[in-house]
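Below you'll find the structure I mean.
Here's a slice of the assembly, chains where they normally sit.
Chain naming follows the written order as A and B, and within any one chain the residues start at number 1.
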Amino acid sequence: MQRPLGREREIPPLVEAVVKTYDEVSKINHLGLSPLPSREQIIEIITGLKEIVYPGYFGRQNFTRDNITFHIGDRMLSVFRALGQQIYRSFLHECQLASPDCDHCAKAAEQVALDFLGHIPKIRRLLAKDVQATYDGDPAAKSLDEIIFSYPGLEAITVYRFAHELHIMTVPLLPRIMTEYAHSITGVDIHPGATIGESFFIDHGTGVVVGETTQIGNNVKIYQGVTLGAHSFPKDEKGQLVRGRKRHPTIEDDVTIYSGATILGAEAVIGKGSVIGGNVWLTGPVPPGSVVTIESPGLVYRDKSRRPDKQAGG
Amino acid sequence: MQRPLGREREIPPLVEAVVKTYDEVSKINHLGLSPLPSREQIIEIITGLKEIVYPGYFGRQNFTRDNITFHIGDRMLSVFRALGQQIYRSFLHECQLASPDCDHCAKAAEQVALDFLGHIPKIRRLLAKDVQATYDGDPAAKSLDEIIFSYPGLEAITVYRFAHELHIMTVPLLPRIMTEYAHSITGVDIHPGATIGESFFIDHGTGVVVGETTQIGNNVKIYQGVTLGAHSFPKDEKGQLVRGRKRHPTIEDDVTIYSGATILGAEAVIGKGSVIGGNVWLTGPVPPGSVVTIESPGLVYRDKSRRPDKQAGG
């Protein structure tokens, strides 16, 4: 279409019409205020953190124990700067001063970024146990390397462990942007507010939902399509949703939850060592050491030649 | 592997063998014809449109109400050019003249691109209601900003609202490439042909399917894993699928559909204000104001120590 674009002169009034809606429908624009966090920058921070916790797998390779310090030092410095900046913007977003600059927010952001870097050794120890739990739980896994390279469950857990640290240091916005990025590339939706113990294993992963106030113990395994969700949404006297209270399940140590199971509400406390079968729907407590399965719904078998096929799913 | 690549001389006959299949299996190549739309360009158009409808969140920041017109004007001009080009290629794809150039298609594409830009104010008003509906429906949402930045349901709805405008202006190919891009990054599969009212909220989103001829009213909420699909695929006298007829559900105003529910077929009209419970499977109409749940399949509880665990899902 190599044509003179004569009709470009019709654009300006269309621009005016759009810009007018920035006054009229102003709650979905953000103008003249302090800058918001940048999703692109946050994705780069995650990339940098993955190089730090899994050195040799992502980004540059060919490091030795002798020279790795230079590379990781450089990486940690970049992450510190970018993370400090994004935490600052996140704090500013909730700052009561509502000024474009806030020295208090800047200092707090720097402190949180440093504290976060100080937690990386602890996070690495946790991730090593998650990788091992994945290997121990999946007969299709051929090596730890394969898991680190390619398992979406581990990717989602890795990003969750970063985001959760920032969440408990009360950083707004940023942790959720991190976990929703992971959700986007893995299909696994873990809220940064969830509490998750050691040696967590998610297989396949697509469709997993772990809600904000979920508590998960050690050595828990969950499969694709499992929801740990809320059961009811109480409203206050103004009809507004009540936010912040515990409304998701508690999963004790050594529990396995098979694919498609749905466990809803704060009363659903799944006792230590229990096994929840595929497609089970639970809203109450389960005693430790239980196996819960659904009574298989009767299956109807018939000969295809007798009636035309009608059922579909797409 | 710094080796002389002696075996590269064995490549040419392999190339010949592949190129020969371009004659033999020609329906999956596109040679010597007019150019097809470019998926990369279409993704850039979506990026530009998101900057226009949510200014200050994506792309450049630090705009004020005074200078935003320059930036948005520039953005709209770029989108106009790229969109015009991609619409032109899409029209050409179905053009009966089958020539590499078609002045009629070029003019029509320019007109559709201008009309589309003229619809952006309307789209922004709709999106503002979708954002608000998300906030009102999800106690985990801390602010509208968090939703705009990170909610996959809103991302899918945003792209759907762009694509649907192009779909109703009969642009082929392009709208579906847009919504399948959104499907890829959100797990939410909304066909651009679906009709969706105001204040639509999708939570978590992974696994949601909204089929081509679905009609959805205002204030509808759906959760992860909900399918609004087809129930049977009638064929014509030649055994070919009949395309285009209504074959998906109608969801009236104020309906909520919980996770994993499956609603299939044009006869499934879900009446105003109804609530469809998790995992419900429906193929017929539901009167207004109904609550439909499944009879919980009996759960079998037993003590784990009595039989080895056999059930799995991965």
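Convention: a contact is a pair of C-beta atoms (placed from the backbone, for glycine too) under 8 Å apart; a residue touches a chain by one contact, two chains touch by 3 or more.
Owing to the predicted nature of the structure, the values given are computational and were not obtained by experimental measurement.
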2 chains shown - copies of the sequence in the complete complex: 3
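The rule we apply is simple: only the chains that are shown with their structure count from here on.
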Inter-chain centre distance, subunit A versus subunit B - centres from mean C-alpha coordinates, in Å: 22
Subunit A partner contacts - residues on subunit B that touch it in the complex: 52-58, 61-65, 68-69, 72-73, 76-77, 80-81, 84-85, 88, 106, 109-110, 114, 117-118, 120-121, 124-125, 127-128, 131-132, 136-146, 148-152, 185-187, 204, 206-207, 209, 211, 224-225, 227, 229-233, 259-260, 262, 264-265, 278-279, 296-305, 307, 309, 311-314
Touching residues (chain side subunit A, partner subunit B) in the complex: 1, 3, 5, 7-8, 10-12, 14-25, 27-33, 35-39, 93, 138, 172-173, 176-177, 180-181, 183-185, 187, 189, 191, 193, 203-204, 206-207, 209, 211-212, 223-225, 227, 229-230, 233, 241-244, 247, 256, 258-260, 262, 273-275, 277-282, 286-287, 289-295, 297, 309-314
